[in-house]
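For this view, one protein chain was removed and the others were kept in their places.
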Amino acid sequence: MATAVVEPEIGSRVHYLNASYGIKSWLLTTDHKRIAVLYLASITFFFFVGGSAAVLMRLNLISPQGALLEPETYNKLFSMHGIIMVFLFMIPSIPAVLGNFLVPLMIGARDLAFPRLNLLSWYVFVVGGCFTLYAVIAGGVDTGWTFYTPLSTTYANTNVISAALGVFIAGFSSILTGLNFIVTIHKMRAPGLTWFRLPLFIWAIYSTSVIQILGTPVLAITIVLVALERLIHVGVFDPAVGGDPILFQHLFWFYSHPAVYIMILPSMGVMSELVTAFSKKRIFGYSFIAFSSVAIAAISFLVWGHHMFVAGQSVYAGIVFSALSFAVAIPSAIKVFNWTATLYKGSVSYQAPMLYAIGFIGLFTMGGLTGLFLATLAVDAHVHGTYFVVGHFHYIMVGGAVMGYLGGIHYWWPKITGRLYPDGWARLSAAIIFIGFNLTFFPQYMLGYLGMPRRYAVYAPEFQVLNVMSSAGASILGVGYLIPLVYMVWSMRYGPVAGPNPWGAKGLEWQTPSPPPTENFEETPIVTEGAYAYGEEAKVA
Amino acid sequence: MHSSTAALAEQFDDLEQQHEASSFGMWIFLATEVMFFGGLFTAYILFRNFYLPAFEAGSRILDVKIGAANTAILLCSSLTMALAVRAAQLGKKAALISFLLLTLLLGLTFVGIKLGLEWRHDYLEGFAPGVNWTFTGPDSRHLELFFCFYFFLTGVHALHMVIGAGILTVLIIMAARGRFSPQRYNAVEVSGLYWHFVDIVWIFLYPLLYLIGGRY
Partner (left out) sequence: MWQGFPIRPDQASTIARGVDHLYYFLTAVDLFFTAFIFLAVFYFAVRYRRRSEQDQATQVEGSLPLEVLWTIIPLGICAFTFLWGSSLFIRNSRPPEAASEIFVVGKQWMWKLQHPEGPMEINELHVPVGRPIKLTTTSEDVIHNFYVPAFRVQKDVVPGMYTSIWFQATETGRFHFFCNQYCGTNHAVMGGYVIVMSPDEYEQWLSGGVRAESMVSAGAQLYEQLACITCHGTGKGPPFTNLFGSKVKLTDGTTVTADETYIRECILYPSVRIPAGYQPIMPTYKGQVTEEQILQLLAYIKSLSSGGANQPGKPNSYPPSLEGGAHGGGNRNVGGQQSPATVPAPRGTGAGEQGKP
């Protein structure tokens, strides 16, 4: 809610947005806040490109014979949808936008440890994105985002190498961002800000960054090997020339499984910020949530084989990976309970960020538990490769991560832009998204158990009813995503001016004006209390 | 990496913080490089296990003596690099420049021998997958796979060396301009870390590629 105090016009004060003008001042900036805004623009663009692919796919699936598209086109669309959404939207989203903007603010620093490296990260990301777009324009790629061999190395006759190159390059952006965050969090915390006084968002970003720096290089070499094989036909992965197709799967999933935790951990970090701010309460179980983040990051590297239960690996390997996959679920469960308990005896308000948070908690619970179905060997033997898997990961990535991202964007929007968005419209969008989302993806669990395989351009007629439901839901979901685009852009010019702390929240980022000055703080804050110190007067100097 | 030799960068509170951040950043970067090369090593070792005879034959085709010479060159270059860091610590500008130059020279010699001598020889002999592969004996496919890994691994390593050479050049120029002092030599130290790491990668590469050809 806007405070009753009359805020000075934004233009009358110097802050990071008006400190300098012109395209050069943006394209050559080293200010982490401007870089975050650059990322916001780019990933929003990629989100809608990837989303358009999804719209076309769901339209096609209204009819069992394929209502709209030739199979080849459909195959290219689902591949591009996966590649763009995973590598150009989900992986960067919260770290590159919210992380870049908030990490220095939350720890009382003036910028990240390596501001120029940060700018380089963005350029690398854009170049990677351009290669991927080129692959789309040049006719697409139809291997799926998973590039399984020998389809991708030998049999596909689409733009595999340019798409793979795009992913390879974008990966370096991820590595450099992770590196920057780790060093910053270790070395640049304000005086008095010990590890266990850090906001849990920082713990989440930190854990994510560790995954980013350790996992992404393995994807890099895997992609290069695929490209090499495609170019000079040497037999790394194609058995016809002496290679091992299962080796590809091990190498690929060794990164791509931890990658999904790159996608969810930051969102979980946002959750901790939202539930505390909107119930005016300290987080329940701070150290449990902090350690859970670290545990998830660590265990995430040990479970990749659960993507390969029916790939031809031994039963024993399956059992080991199954056990570890159950283990990785526990810390997530702990977090969900702690967030819920945070609301107990709180003072809860229902602005849009909180609605997104509530949506996240419920949908992530459902989606995460469907992960247990997939970790269970005997059940996975039936639902592997079906729409059940598609339902599962969309519940986590959309019902979970994207909800967290949207909640975070709304929550910190006043800080980023100095303006308030219209909360009525925001709540409406959140509701539309929630309804559209469930309508789209819940039927997919059922389709999966009934046996409908994924990546099918056409399907057996008995699956039609549920497919039509899912497509109807997708149209609602699409509308839900478009509305924020409108009112957020509107708010940048016409929204009411926000003060430094429109939510009355704790956290160093709220102790500085909105938008913040380029150097973030007039004076380096000195921290004397823990995170979420609600119920006490703020003691930050 | 350049910032610590100029004035204190804006985002840092003091030189010590800048120094620590810089070094820590390099260590994290090296961790990513470990994963990068580690992934490749894993794939190489797996394939060596699957196709032992072909990989041993491939090892024997490589010239151990040249490889040994290159190893010696790199080890020396690590010594000169360490001496350069020491010279920077002590503020000895002339020694610093000399040692950096020596390191650069040794590094370029390494790359020259690797590319100009070994690669060229393998290419001319018909052992270059994708560009000039003429071997037609038994197990040709697996031998080709060996050479694919050989060129990829040594190529990526050489690329890192070339980048290192670029860094050294920059350091030499900065040293010549008097940018380093006993209080400000972090860039040299951090570059030294990088250089030593590239050397260590070679220490792994040399035995894995050259020495375990079943000749001993």
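Lettered A and B in written order, each chain numbered from 1.
In the analysis below, contacts are C-beta pairs under 8 Å (C-beta built on N, C-alpha and C of every residue); 3 or more make two chains touch, one makes a residue touch a chain.
Everything quoted here is computed from the prediction, not taken from an experiment.
Trainee: With the missing chain put back, one of A:17, A:336, A:352 or A:439 would touch it. Which one?
Mentor: A:336
Trainee: For the chain that's not shown, point to the residue among A:51, A:99, A:150 or A:400 touching it.
Mentor: Of the listed residues, the one touching the omitted chain is A:150.
Trainee: Which of these, B:91, B:112 or B:138, touches the one chain of the complex that we don't see?
Mentor: Candidates B:91, B:112 or B:138; residue touching the omitted chain: B:138.
Trainee: Looking at the whole complex, which of A:18, A:52, A:349 or A:524 touches the chain that is not displayed?
Mentor: From the options A:18, A:52, A:349 or A:524, the contact with the absent chain belongs to A:349.
Trainee: By the contact definition given up top, give the residues of subunit A that touch the hidden chain.
Mentor: Interface with the chain not displayed, on the subunit A side: 71-72, 75, 142-144, 148-151, 154-156, 238-240, 242-246, 279-286, 288, 310-319, 322-323, 326-327, 329-330, 333-334, 336-338, 340-341, 343-350, 354, 358, 361-362, 365-366, 369-370, 372-373, 375-379, 381-382, 384-386, 446, 449-451, 453-460, 465, 534-535.
Trainee: Using the document's contact rule, name the residues of subunit B that touch the chain not shown here.
Mentor: Listed in rising order, the touching residues are 49-53, 138-139, 141-142.
The criterion applied here is as follows: only the chains that are shown with their structure count from here on.
Trainee: Subunit A touches which residues of subunit B in the complex?
Mentor: Answer in residue numbers: 10-13, 17, 20-21, 24-25, 28-29, 31-33, 35-36, 38-40, 43, 46-47, 50-51, 129-131, 141-142, 144-145, 148, 152.
Trainee: Where on subunit A is subunit B touching in the complex?
Mentor: 104, 109-115, 175, 179-180, 182-184, 186-188, 213-218, 220-222, 224-225, 228, 231-236, 241-244, 247, 251, 254, 519, 524
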